[in-house]
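The other protein chains are all here in position, but one chain of the complex has been omitted.
Naming follows writing order (A and B), and every chain is counted from residue 1.
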Amino acid sequence: MLGFIRELERVKGFFQLLLTNKMGLAGLSIFALFAIAALFAPFLHTVDPSKVGTVENILLSPCRQFWFGTDDLARDIWSQVIYGSRISLTIGFLTAALTIFVGSLVGLIAGFRGGKIEELLMRIVDFFMMLPELPLMIVLSAVLGPSIWNIIFVVSIVSWPSTARVIRSQVLSLKERAFIEASRCIGASDSLLIFGEIMPNVVPLMFAQAVLMVTWAIYAEAVLAFLGLGDPLTISWGMMLHFAFESGVMSRAPWWVVPPVASIVILILGFTFLGTAVSDVLKPGYRETRGL
Amino acid sequence: MALLEVENLKIYYFTRAGAVKAVDDVSFTVDRDETLGLIGESGCGKTTMVFALMRFVTPPGRIVEGKIIFDGNDIIIMGDKEMRLLRGKGIAMVFQSAQNALNPVMTVGKQIAEVILQHEGVTKEEAWEKAKKQLESVGISGERAKSYPHEFSGGMKQRVMIAIATACNPRLLILDEPVTGLDVIVQRQLLTLINSLRAKLQLPIIFITHDLSVIAETCDKVAVMYAGKIVEQASTVSLYKNPVHPYSQALIRAYPSIKGKKRELRSIPGAPPRLINPPSGCRFHPRCLYVMNICREEEPTFREKDGHLVACHLIR
Partner (left out) sequence: MKKDEVLRVESLKKYFPVRKSLFEFASSRKEEYVRAVDDVSFTVREGEVLGFVGESGCGKTTMGRTILRLIEPTSGRVYYEGIEVTSLDRRRLKSLRRKMQMIFQDPHGSLNPRRTVADILRQTVKIHRLADGKTEEDELIKNTLEEVELKPTEEFWNRYPILLSGGQRQRVGIGRVLILQPKLVVADEPISMLDVSVRIGILELLLRLRDKFGISFIYITHDLATARYVCDRIAIMYLGKIIEIAPTEDIINKPLHPYTQALVSAVPVPDPTVKMHELPIKGYVPLIPAEVFSSCRFYPRCPYAVKKCHEGEPSLVEVGHDHYVACSKAK
């Protein structure tokens, strides 16, 4: 029980520290904005985003009823943006989680073990890295069919190798440090060394990679949806741009294009700020060196 | 007139967390024929100060106050071009782990010749000849001018650095931990070389180190630095025989010697302070055996005792 409370205190402390960092503040605010949109979507002056409206409401510019106007099927753009944040955040987080999990595991084991295992794993990584990302995603999406889960899978497949490479490099240099030799001398087993000693030192890098992955996933989904490979049942921001493009009235309806583009850009920016701040704050002794 | 006069030098590093007072009101002189040893532990400011002598202090560091008068001219207010001409020809410096300062893709001869060409109006052939002679002067065969740095051992690379530094007959040579990290026999050979060069070229030297025994072998007078300040200045012989400042005493007492009877050694409790927030009053007071109330409140000024300049309240 006491341990749980101590953990909560630590997490609270971490967030307080994060907020003192300017980038952290900016990143958290942006994330909070979109998170609120995602969580409280039904209460934010929204209607069903895919509900087709009546003919007289087609392509309306922003007005009192439709805050961002309507699209060519009289659907409320504001609602689409709000509900779209759910999709972006979900895809972003799940993809990042999958990529980091697989990539880090491979990087840690390959980097630490060396020898034949490293050779084998790194050749697999090399193979995947050779494949061109966008075409591969397009082909896989086309083959697997359009759905959110497929998108998550496809983006992860394409992204995990670079994480593995990056993590492995850091492991290679950490492996030579004296504290690893010292722990080995005390009697630590290989798995304790990998997961108990090296991994905590790799966590900041994993976070940085995770943020990169979130931003990449959001961007990749937008591209895939724009190309028409997205899930037609869910209207993500990329999907909105796809419809806008297909309709042919893109140049005459800026209120349709600007909100999704702006959302994508701002969300990606927010995560980038957050990532930088988190990796700074996680460095041991951060609190003291800032004079707090 | 002394060759070098440093007056009330203050160098601070301005960081987000506050100002680090790396060098805080330091004054000393070097005459034309003497070797000054600067001794201190990590973080005492000796390297920062010596960088200031070559005006290498870069932001966030800044020379806040003071004068550095070299041969009558204040270096701090000198123009950039004048300063550049002074480096290498007026004042030359050999850095710590200087071996890493050698360009790995250039022959050592070329690196020496470069310095000569920079400062003296000679032809390339003349510079090359002079470079070979420089190598000979530090005990390396002139034939090796065509060799690359990686073909030399650590001690020999250090000799090359000295050859580069003395190539243009500087008026003052600064050595920053030149023998730290070298094996003892190599170290001894290098110290012998430094002493002989000093005699042959009549070269005044500022020798920075944390090693008491090295200073004893090479320097005429010593300045002891602690936490950004000089706490004692005296001739080497006098300092070792009769250290006055409690820090100097403690330092000498903490130093093992291979000769003579095995004395009892004593460590100094605590650790050197962080200069972002140095102790109030005398900076050594938290570790001093003789601390008094005034030591916590007031910074001591220099007073004279037995020919030493000491900053300590114990001296009336």
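The working rule: a residue touches a chain if its C-beta (ideal position, glycine included) is under 8 Å from a C-beta of that chain, and two chains touch if they have at least 3 such contacts.
Since we're looking at a predicted model, the values are computed, not measured.
In the full complex, the chain left out of view touches A, B.
Among A:P42, A:G145 or A:P200, only A:P200 touches the chain that is left out of the view. Summary of contacts with the chain left out: across B:Q134, B:Q158 or B:Q189, the touching residue is B:Q189.
Checked against the full complex, the candidates B:Y148, B:Y255 or B:F302 give a single residue touching the omitted chain, namely B:Y255.
Subunit B meets the missing chain through residues 41-42, 153, 155-156, 183-189, 191-192, 195, 210-217, 219, 236-237, 240, 250-252, 254-260, 262, 265-269, 271-272.
Against the chain not shown here, subunit A presents residues 177-179, 181-188, 192, 196-197, 200-201, 203, 284-285, 288.
Following the convention adopted for this analysis, only the chains that are shown with their structure count from here on.
Centres computed as Cα averages put subunit A at a distance of 53 Å from subunit B.
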